[in-house]
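One structure is given below, encoded as structure tokens.
The complex is shown incomplete by one protein chain, all other protein chains being positioned as in the whole.
Lettered A, B, C and D in written order, each chain numbered from 1.
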Amino acid sequence: MSTALNEKSAGYQPLIVAFCCNWCSYAGGDLAGTSRMSYPANVRVIRVPCCGRMNPMFVLRAFQRGADGVLVAGCHPGDCHYSTGNYHGRRRLSAFKRLVEFAGFEPDRFEVRWISSSEGDKFAEEMEQMTAKIKALGPNRKMRDARWQSVT
Amino acid sequence: MKKMIAADELAKLWIRLAEKSTLFLPVQDGPTVLYQPWKDGAQVELEAFNSAISPKDIFLPREETYLHYHCSGQSLELAAVEDDRAVTAFGIHPCDLKAIEMLDRVFMEQEPADSLYQKRREKTTVVALSCTKPDPFCFCGIFDVDPLDAPGADVMAHLVDGYMHLEARTEKGKALLEEAGDLLENSTIDKIEREIKTTDFGLDIKGLPEDLKSRFDDPAWDELYKSCLSCGVCTYVCPTCYCFDVEDYGHDAEGERFRCWDSCMFGHFTQMAGGHNPRPSRKERVRQRFMHKLQYYPEVYNEIACVGCGRCLRSCPVNLDIVQAIKALGGEKVEHR
Amino acid sequence: MAERNLEQLEKIREAVSQDLLSGRIELLLGWEKGHYWWQSRPLFASSEGDLARLTWDSFCAVNLSRYLLDELKDHQKVGVLVKGCDSRAFNRLLQDNMVQRDRVILYGLPCPGILDYNLLAAEAGSKLKGITEENGQVILKTEDGEIEVNRDEMLMVKCSECLYPDPVVYDQMLLEPLGQKEVPERFKAVNELEALSSEERFAYWEKELSRCLRCYACRQACPYCSCRECFVEQENPRWQGRAYQPSENFLFHLVRAYHGAGRCIDCGECQRACPVNIPLQELNRKLIKDINELYGDYEAGVDAEKEPPLLTYRPDDPAAFSEK
Amino acid sequence: MATSNKSRLVDEMKMQSGQDPNNCYQCAKCSAACPVTAAMDLLPHQVIRYLQLGLEEDLAKSKTPWICASCFTCAARCPRDLDLARMMEGIRLVMLRRREGNKFGPADLTPEQLEKLPQQALVSGFRKYNK
Partner (left out) sequence: MPRTGVFICHCGTNIAGTVDIEKAVEASRNFPGVVHADDYRYLCSEMGQDLIKKAIEDNKLERVVVGTCSPRMHEGTFRKAAAEAGLNPYLLEVANIREHCSWVHKDIEEGTPKAIALLRAAVAKAVLNESLDAPELEVEKRALVIGGGIAGIQAAIDIAEAGYEVDVVEREPSIGGRMAQLEKTFPTLDCSACILTPKMVEAAQHPNINLITYSEVEEVKGFVGQFDVKIRQKARSVDPVKCTGCGVCYEKCPAKASSEFEMGLSKRKAIYVPFPQAVPNVPVIDRDACLYFRKGRCQICEKECPPQAIVYDQKDEFIERRYGTIIVATGFDQMSPSQYGEYGYGQHPDILTGLEFERLFNASGPTGGKVVRLSDGKPPKKVVFVQCVGSRDKARGMNYCSKICCMYTAKQAVLLKEKVPDAKSYVFYIDVRTAGKGYEEFQRRAAEEYDVAYLRGQVGKIFPEGDHLVVHGVDSLSGKIIEIKADMVVLAAASIARADAPDLGRIVGINSDSYHFFNEAHPKLKPVETHTAGIFIAGACQAPKDIPDTVAQASAAAVKAVGLLSKDFLKGEACTAEVNQAECSGCMYCEAVCPYSAINPVEIEERYHGGTLKRTVAEVNPALCQGCGSCTVICRSGSVNLKGFSNEQILAEVDAICLQR
């Protein structure tokens, strides 16, 4: 824990929560695995059926609980397994992303990406990039609940 | 012991007092005045009327963590969270101090005493400050509050002609003045003379608590509540409201327990586990709040639980305040009715 | 102005008392005076006697439409006096399925904006005894004489950027419409905040939100907050903790604003209701501005037939993130 | 024929023109469309082929790049979205720079010329004929 907060020290390992839609991005993650690509272990994936299922409150909760970055990944527009989930997701998450940036979050802390089930390489690359960006930003101090540290 | 200090020297006093205690002062925070721990550079507003929220926060913090739990296997460990640092509550107006004395009865005179409150009360030195210019919503007069004197203060302070005069009335008060002895000189005045005019809104509260005993079902309640939005503004700004809730933070293995303010104006306040709610609508909740102030509290402590600070009159977004309630319930002078 | 106000008041009273007497409405939601001349609070009039207390002046700030949520449970037909913002609030409730159009009679009152007593008092210097209004000016009557100030500069924050002083939906317009208002720089405060760095913005909001009491006055006054159970109070799941931690403050205020995305009618009741003066409207306005920018102009509450932007999409919508 | 994968000519030409000869699939539409092939020793598509193969020396000998009139017909017709006219210009530029030192500089111009000639012409002239 303490090392995690040791800002920008060599040992700083950020925690990145990635919410991936079951049909495209989670499968893209599987493909990255099957293809033995490698990306930083800082990323932890939570499977959701669709990025239309992504309640912005899940994102805020991750930040409260000490996540340093949050990524939501879904199917490319037009490819949603449920036809329209990512179209709705795009509007919802765009509005939300701008709102949290307005509240003072760094734009890189919260990202949304379209990753298809065939883009294992893109999956790995996005995870790599996200980790690098968060490492550069340092730990999330803005939304992290000060008490969480004492109970973990 | 009577001392004084030039008003433009007060910053030195704050520095001194903040060394050994947490010093609460009325501070300008954005467009609002609030009692907050003093920090270097804080804009202290001693004469503002009135702080948006009463200084009850100092004794009954809006949030207070008091234990830490840790589970492993079958064992549960609990550890109390304690803070022994002394507190100085500076610039408390007589009305607010009277309200704190009302809370004292609730938290300390009942068995068992509320140890968290008691501890805070005991470690706090209260420096009361007499009023200079009350605003149109101040109506403390009808509750026998003397705006120039707060009997329960450890130190009574007055701002007169560029000087703050400080009179220690208790041992704690003396200790505080001695602490800052080198900054103070002997006071040059003996008694403070100042005319303070507050309104009474035409209220006559004599006999009201007794009268209300039988008026739980009074038709007045059917109208009074209507404009209420069911928010908690009145209870949170009120110096005599003291309800709190207890909640845990953490997860299954580790966490802490804290208490925090709650409000009887919220629907969830009386929501029971099975889903039943004895105060399901705004009417019951509005009635509860005013009955508590005007009847239930007086029935136990012989005093209406209002000090006329005017905060609910200033803050209620729809102007549903205790004055309106008292009027609706007939607590008005005959000539005003 | 005082005379004209009286004239207007008579006109209003005449119209509504007719309907109240004829049984067209069972209850009228209007305003009455509070303790002082600068206070006007909600009036629930069900008789001619009640109507004697009716008032219409530059302090009728409270948005009355929200009271319909409960009053329609007890009354078949309710009349409401609506300013521009009240009427948009009504459309909000209508679109959210919370009210039935045919059970409400809306009486339209064009509103030139509500005056902020604190601004008037500050301008007056000495004790302010009263005001009169004339040609866009407010004349302050103080102990030291009269002071004239520009009315537009004395408006409540919530009224300063109002685009629709006239009701957008009504059954009967009771006064002469004022026409759509020009707002020279809409979203001025939002733009200024946007110009800051992330760190500065965060510091700003952390400080502002630190005062939050979680009294939920903002929510209770808001016409878009009509949930039967707010996420804040839910036990399972526990979205929102009660603690006054910065992270909980941010959670509440971001989600509160977000729930108004594409729905907030910009009436500013949240900010007016806030006892600790948090500039809540700027969060809401940020969303209005962004959604307009990204998904086309949409003014919530102006047209109840137009679908809220978060209920629909276009396949070629832009995004606030890279779509590569 | 000596082909080379690493050709400085090709690299420089790519840099100058922003066009990659590898995008060509040799349909020869450029040659079919070119109005001045009669005077060329290599057809336009062959120039690209030479570029693909890195045949620098043969290209250096070819007249074609110098005959190209930059009419852009080839670019308009190319199904691969290649701008062959730009590539030709790239080749010419590289050749010119390579051949010898500065052809002429500001000092070679008379004050009248400097005054009369349009600025653009001067700049492009120096760019083309100076190292």
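We take it that contacts are C-beta pairs under 8 Å (C-beta built on N, C-alpha and C of every residue); 3 or more make two chains touch, one makes a residue touch a chain.
Bear in mind that the values here come from a model prediction, so they are computed numbers and not experimental data.
Considering the complete complex, the chain that is not shown touches A, B, C, D. Interface note: of C:52, C:122 or C:227, the residue touching the hidden chain in the full complex is C:227. Touching the omitted chain from subunit C are residues 73, 96-98, 226-231, 234, 236-237, 239, 259, 307-308, 310-312.
Touching residues on subunit A toward the chain that is not drawn are 1, 4, 13, 15, 17, 22, 26-27, 29-30, 32-34, 36-39, 41, 44-50, 52-56, 58, 61-62, 65-67, 78-79, 81-85, 88-89, 92, 124, 148, 152.
Residues of subunit D that touch the chain left out of view are 25-29, 31-34, 37-38, 42-43, 45-46, 73, 77-81.
To be clear about the criterion, only the chains that are shown with their structure count from here on.
Separation between the centroids of subunit A and subunit C, computed from CA atoms only, is 37 Å.
Subunit D has its Cα centroid 68 Å from the Cα centroid of subunit C. Taking each chain's centre as the average of its CA atoms, subunit A and subunit D sit 48 Å apart. The set of subunit C residues that touch two or more partner chains comprises 241, 243, 245. Among the residues of subunit B, those in touch with two or more other chains are 249. Of all the residues in subunit C, the ones that touch subunit A in their complex are 190, 193-194, 198-206, 231, 239, 241, 243, 245-248, 250-251, 253-255, 257-258, 261-262, 283, 286-287, 290-291, 294-295, 309-310, 313-315, 317-323. Partner subunit C is touched in their complex by these residues of subunit B: 29-32, 34, 52-53, 62-63, 136-137, 201, 223, 226-227, 229-233, 235-237, 245, 247, 249, 258, 260-263, 266-268, 281-282, 313, 315, 317-320, 323-324. On the subunit B side of its complex with subunit A, the touching residues are 65, 68, 249-251, 254-256.
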